[in-house]
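Excluded from the complex is one protein chain; the other protein chains are retained at their positions.
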Amino acid sequence: MTAVAETTGTQRMTYREALRLAMREELKRDERVFVMGEEVGVFEGSYKVTAGLMEEFGEERIRDTPISEEGFVGAAVGAAMGGERPIVEIMTINFLLVAMDQVVNHAAKVRTMFGGEVGCPMVIRTPNGAGNQLTAQHSQSLEAWFAGTPGLKVVAPATPADAKGLLKAAIRDDDPVLVVENLPIYKEKGEVPLDPEFITPIGRANVARTGSDITLVAHSFATVRALHVAEKLAADHGVDAEVIDLRSLRPLDVETVAASVAKTNRVVCVEEGWPSYGVTAELAARIQKACFDELDAPVERVGMAEVPLPYAKNLESAALPGEDRIEAAVLATLT
Amino acid sequence: MTAVAETTGTQRMTYREALRLAMREELKRDERVFVMGEEVGVFEGSYKVTAGLMEEFGEERIRDTPISEEGFVGAAVGAAMGGERPIVEIMTINFLLVAMDQVVNHAAKVRTMFGGEVGCPMVIRTPNGAGNQLTAQHSQSLEAWFAGTPGLKVVAPATPADAKGLLKAAIRDDDPVLVVENLPIYKEKGEVPLDPEFITPIGRANVARTGSDITLVAHSFATVRALHVAEKLAADHGVDAEVIDLRSLRPLDVETVAASVAKTNRVVCVEEGWPSYGVTAELAARIQKACFDELDAPVERVGMAEVPLPYAKNLESAALPGEDRIEAAVLATLT
Amino acid sequence: MTTMDPTATLSPTDLRRLYEQMVLIRVFETESERQYKAAKIGGYCHLSSGQEAATVGLVHTMQEADQLVTGYRCHGFALARGVSPEAVMAELFGRADGCAHGRGGSMHLLDVDRGFYGGWGIVAGQLPVATGLALAMVRRGKEQAVVCELGDGAVNMGAWHESLNLAALWKLPIVFLVVNNGYGMGTSVERASAEPCVYRRASAFRMHGERIDGDDLDAVVEASSRLLRRAREEREPAVLEAVTYRYRGHSVADAGLAYRSKEEIVARQANDPITRLRATLREQGVSDEELDAVDRDADARVAEAVAFADASPEPQVSELARSVYAPGSGGQFSRMRPGSPFGEEELVFNGGLGS
Partner (left out) sequence: MTTMDPTATLSPTDLRRLYEQMVLIRVFETESERQYKAAKIGGYCHLSSGQEAATVGLVHTMQEADQLVTGYRCHGFALARGVSPEAVMAELFGRADGCAHGRGGSMHLLDVDRGFYGGWGIVAGQLPVATGLALAMVRRGKEQAVVCELGDGAVNMGAWHESLNLAALWKLPIVFLVVNNGYGMGTSVERASAEPCVYRRASAFRMHGERIDGDDLDAVVEASSRLLRRAREEREPAVLEAVTYRYRGHSVADAGLAYRSKEEIVARQANDPITRLRATLREQGVSDEELDAVDRDADARVAEAVAFADASPEPQVSELARSVYAPGSGGQFSRMRPGSPFGEEELVFNGGLGS
């Protein structure tokens, strides 16, 4: 990571390394920033995102915690109210369930419940996702619940560049921000700007692929799936799909989505989690209202089959929103 | 409540009394049924739903608990796996946030994670709702999150009769069921069937008012609001609105909703909570797909303004989905 | 406010000042109940009548740089920490001049300038938050301490366990003040806690814990100044259990008699902290006239507070969404408008969102 010295140009690195780079830069830039979580230090992160940081910044700033999510997420709320800039790592989003009260009923409420007298500038980093037979309790994508909570901001990078840019934006933001990472993407590589001032603005979607026949809207790993499907559609079916990577779920950039649908008149929304009461439900609700006259077909949704994810490989594969199922949904929507 | 002796006809009683009657009947019918929660016994329930039950059934079956929602909700999961039929009362749905992990990652997962070898027949009763200046931490309607969890069933009675019928159905169900009660409705009165075998089937919506001009879809207190608005619309604007009371959120009776929209061609979905990523998002997503050709206007949504609910009366009133706002939404959708 | 470490022994002036505070709180609570019944106050309203000694004694030993976090039963703590009765009553009335500008109400008082980080409503939810404030102090390397108030019912929540473990493991400067008023709503300590001597639970974290008569002002001041100094100077957290009693119901909505007898309440009032302190002051030669004057002054202060609250404007509905997000967040949300639910445009996007 010596290239970090440079401040111009880009470097090819993994999503995991991009997150680490964002934290290193912000830890250097701002004394108030510190990292807290289970196994972030000595163990270097259960998914190695924080590898090397304790060595560089010490135990006080890269703080290992006991297994007490409610306790240390709440401690981050207090530290943030006290003027610090905590970054909390939660091993996977499934474990946020034990800290739900601190996130939803504390962090999200602080600023307005206290009349704007104090804020809560904290970041929670955690991966969602499935696909490694982690089974029902460890394979969920629950970001919709946080995106449905006024007072929180939620971002979900799908590329290494956005991983750096959105995490830095979150750390510098004055409100609590949930950064939804993703297990399958950690190893994905991409060009990442080295400029320490590079950030990806919160609330701005990205047109990841331009196309004219249909719009695919996704976030996190679903964006990766959608981009593959788009290439396959072009090659096998001559279908030119536009892919919108939401990047932020709250705020949600509906303008960019609506502009695309106004052009393509058809849209399939994809998510890794359960669609019912999920991210794609909100997308469909807004798109059908914003683009009522432009839609030539109903807004279609693809996500995880609505079952707690089973262990067996064949069952898990069937349940996930695989590229085949996305492709089939697109073709169905086009006819 | 002497009338309970009778088993035919109906009796006028409050929603609160109807819930109590359902529990009394089931406690008598099935030894395995017991009630557990904070202040359900000596204090007779913080909203008096369980008043008199401890006296009648004793401390073992009406069990006061410490303030430990995670602990006793989880204890209900275990008791249910062990063959009992626990009914857990959570004072308000806001406090389910501290027990989220036991509900979402335990109760909902038991049956399928263990290959169907064991079930989890338990009931969680809790009121949602706002309107009494209870402020940000105590005024939420979070049922969409549970409705979005495969493995759970979620019902939300809007009338005394359904309060009895759905609670009884939930108690007799072999899966974990969340019964969403509602603070403002507790005191509402209505005719309730006295037949101890009366139940309201899970997964069946109710056409609470038939109409031809527009469909209002709601659940819980929003249904009460919608019915008032419907009368007002008829009186002041000659608009004949149909009102669908969902009654169940998972399973969701889309068939009944779609049939109505096919008739009226316009629909406004109302909920007490935040619409974004909420119940009305899922409704809009399904309706726009099921009724794509029938809709003359986009599916409209009305819910709580997307802010943590403030204390001040005037701010709270402005934020809630009041009848004026619902009426305005209907009129806007009709033009 | 003094910045030198308060001593454990109270001077006559201290006693006099604390007596005034206790009387002010008692009068304020009584008036709050009246105003609630007059529908000037809404929501949940929890009174602390009977718990005044634990409240003012603890706060008296706090230094200016120390910080305070409490549960929802927080009127007394706010007043003791120096928040004006006007700002508190205006908050209870839901007015713009309230200490939380009418957005928090009775349960969510605060005053950041006085290091009071709120009144919180979820039982034990304030413990992790207070632990984090103590962690922030340590990161700044200052000699400060946090006081975290909680009730006897809160010690059965998991958040208690996780917070005390973190505080002890990380040697954080925090004192957990357990106000043991005998009941959590209608449940007595014995019916809720397998270890009814709450302070003993500190040992599960190798943390110091002790119990005092919370109605004995001297005992409260002695213990809390000692434990706070230890927290500041040695970074040793502690549990201080103050045994007291709640005269009124759990909240103004609760008559408070379903789970305890009138006799019990009367009996406990024999230990009334205000009566006890008044007796002490009389022994020290303060005249009944002077003491009666204190009562009259309190009545006057609270009457002024009510008048002020009544005159204070309601918050602007046009600013409903103000302070939901930090200033400047409006731009982040600007592209979220299309397809929004009915009314969102006007109420939220134009209602001051992030501005």
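The chains carry the letters A, B and C, assigned in the order they are written, with residues numbered from 1 in each.
Operating definition for what follows: a residue touches a chain if its C-beta (ideal position, glycine included) is under 8 Å from a C-beta of that chain, and two chains touch if they have at least 3 such contacts.
It should be emphasised that the depicted structure is a prediction, and the values quoted were computed from it without experimental measurement.
Contacts of the undisplayed chain with the visible chains, over the whole complex, involve A, B, C.
Within the full complex, the residue among B:E39, B:D101 or B:D213 touching the omitted chain is B:D101. When you scan C:L169, C:V286 or C:V317 for touch with the missing chain, the hit is C:L169. Considering B:V40, B:I62, B:A80 or B:L96, the position touching the chain not shown turns out to be B:A80 (whole complex). Touch with the hidden chain on the side of subunit A covers residues 38-39, 42-44, 46, 64, 66-68, 70-71, 94-95, 97-98, 132-138, 268, 275-276, 280, 298, 300-303, 305-308, 310-315, 318-319, 325, 328-329, 332.
Looking at subunit C, the residues touching the absent chain are 156-162, 164-165, 168-169, 191-195, 200-201, 203-207.
Residues of subunit B in contact with the chain left out of this view: 34, 60, 65-66, 68, 70-84, 86, 101-102, 105-106, 111-119, 121, 150-151, 153, 173-175, 201-205, 248, 251-256, 258, 285-291.
Operating definition for what follows: only the chains that are shown with their structure count from here on.
Farthest from subunit B in terms of Cα centroid separation is C. Our note on geometry: subunit A versus subunit C, Cα centroid distance of 38 Å, whole angstroms. Centre-to-centre, using mean CA coordinates, subunit B is 35 Å away from subunit C.
Mean C-alpha position of subunit A lies 31 Å from that of subunit B. Annotation for subunit A: residues touching 2 or more other chains are 70, 101, 105, 112-113, 150-151, 252, 285, 288-289. Residue numbers of subunit C whose C-beta contacts span two or more other chains: 100, 102-104, 108, 120, 122, 125, 158-159, 324, 339.
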